[in-house]
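Moving on to chain A:
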Amino acid sequence: MNWTEFFAMGGYSQYVWGSYGLAALILILNLYLPLRRRKTVRRLLREFLRLKEQTR
Partner candidate 1 sequence: MQYMHKYASPKFFYTLAGQLTPWMAALTALLLVAGLYLGLFVAPVDYQQGESYRIMFIHVPAAWMSMFIYVCMAGAGAIALVWNVKLFEMFAGNCAPVGASFTFLALVTGSLWGKPMWGAWWAWDARLTSELILFFLYIGYMALQASIDDPRRAARAAAILALVGVVNIPVIHFSVEWWNTLHQPASVSKIGTPSIHPSMIAPLLLMAFAFTFYFVAVVLLRMRNEILERERHTTWVADMLESTKP
Partner candidate 2 sequence: MPGFLKAIGCLLRRDLTVALRRSTDVLTPLVFFIIVVSLFPLGLGPEPAVLRTIAPGVIWVAALLATMLSLNRLFANDHADGTLEQMALSPHPLTVLVLTKVAAHWMLTGLPLVLISPLLAVQMNLPESAMGTLVLSLLLGTPVLSLLGAVGAALTLGLRGGGVLVSLLVLPLYTPVLIFGAGAVAGVIAGIDIEAHFSLLAAFLALALTLAPWAAAAALRVSLD
């Protein structure tokens, strides 16, 4: 398995790896954003519930 050849992709490396790289970026981003949002939502809801208890 010739790795230099593999990475060169027959001279098309920026196109091929650009595409795969963008795909990876998009997949990671679309997973990361909801996960981060989940943390925020839970934090905000806890705040909200705490305030609701206090002002009961």
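To be clear about the criterion, a residue touches a chain if its C-beta (ideal position, glycine included) is under 8 Å from a C-beta of that chain, and two chains touch if they have at least 3 such contacts; residues count from 1.
If you want to know what made the cut, all candidates are chains of the complex that A comes from, given by their letters.
Everything quoted here is computed from the prediction, not taken from an experiment.
Undergrad: For chain A in this complex, identify the touching candidate from 1 or 2.
TA: My answer, from the options 1 or 2, is 1.
Undergrad: In the complex of these two chains, what residues of chain A are touching candidate 1?
TA: Residue positions touching the partner: 1, 6, 9-12, 15-16, 18-20, 22-23, 26-27, 29-31, 34-35, 37-39, 41-43, 45-46, 48-49.
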